[in-house]
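A protein chain is absent from this complex, but the other protein chains hold their places.
The block that comes next holds subunit A.
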Amino acid sequence: MGTPTQITDAPPPAPQPSLDKRAARGATRPGDRIFLGLSRGSGILLLVVMAAIAVFLTYRASLAISKDQGNFLTTFQWDTNLVPPNFGIAVLAFGTVVSSIVAMVIAVPVAVAIALFLTHYAPRRIRGPIAYVIDLLAAVPSIVYGLWGALVLVPNMTGLFGWLNDYFGWTGVFSWEGGAPRSMLTVGILLAIMILPIITNVSREVFRQVPQMHEEAALALGATRWEVIRMAVLPFGRSGVISASMLGLGRALGETMAVATVLSPTFDIQASLLDPGGGTFAQNIASKFGEATEFGRDALIASGLVLFVITLLVNGAARAIIARRKEYSGANA
């Protein structure tokens, strides 16, 4: 036996360290300096803008809340022209959270299913076109969704509402007194359609990045296609899907025009998702801002502050969920 040689491709020889002294002072080169300044400046700018928004919201909100005669968090009214004024965000917080939950419950499973279909099931040649149509959905302005919701969705919901009332009306959540279906469920469905593209697209990117070797590991153990998805794809994509859902949730929480166009706003809380009424922060601000007095605007800004805080809390919770299982994250692969 002769001298066995390594046949594998040898790595290219490491570049010789440069003797040029300027190289050692890397960060002082003009290009590095400019880039450092730009990126650092962008980071600082972002913090400044966030702080400015928070300060503005807090200041104007404090003007309104200090004169509020009712409890700002629990009052079921929005009478800013009364002397003394009496208003609270209870109804708005409830409506915002409920409509967003409905939207998420519908949109997340559908979006994940579409993303899995596009990455793991669909024939290659139809993946592109479907992804393109989903991108188009994201490009439709929200007022167009609102008009479609009011003119097409609302009149066509009565069948579904009747069916839900017949079979699930006993739960209270799906009871229906026969009013126009301009309710939280309709809003939630419309929001679900609106947030579907963002969740689908981000999830699709995440699923596409599952390393081939993890899927092959599952296949080699004798996993079926669905088992490969369950063992390798979904766990790997979990944190990405959560992030995608948060992007969608952010949009659902803050959606204004579509909700304002579809909902019949009232200032009370309905146990049923089917009976019309309720309201959301963004919809309430949009509906009332035009004719509000200076003080009324401060009150609306106060409600905006609450929405801001809710969004921060939701994002914080999502980050906590992702961080809790960090050591199992696919990023360690």
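Quick note on the criterion: a residue touches a chain if its C-beta (ideal position, glycine included) is under 8 Å from a C-beta of that chain, and two chains touch if they have at least 3 such contacts; residues count from 1.
What we mean here is this: contacts and distances are computed from a predicted model.
Peer 1: Missing chain's UniProt protein name, "Circularly permuted ATP-grasp type 2 domain-containing protein", "Pitrilysin family protein", "Phosphate ABC transporter ATP-binding protein PstB" or "Alkaline shock response membrane anchor protein AmaP"?
Peer 2: Looking only at the record, the undisplayed chain corresponds to "Phosphate ABC transporter ATP-binding protein PstB".
Peer 1: Please identify which residue in A:Ala54, A:Met231 or A:Ile269 touches the non-displayed chain.
Peer 2: A:Met231
Peer 1: In the complete assembly, which of A:Val110, A:Ala138, A:Leu219 or A:Ala292 touches the absent chain?
Peer 2: A:Leu219
Peer 1: Determine and list the subunit A residues touching the chain excluded from the picture.
Peer 2: Output for subunit A: 1-9, 124, 211, 213-214, 216-224, 227, 231-232, 235-236, 238, 325, 327-333.
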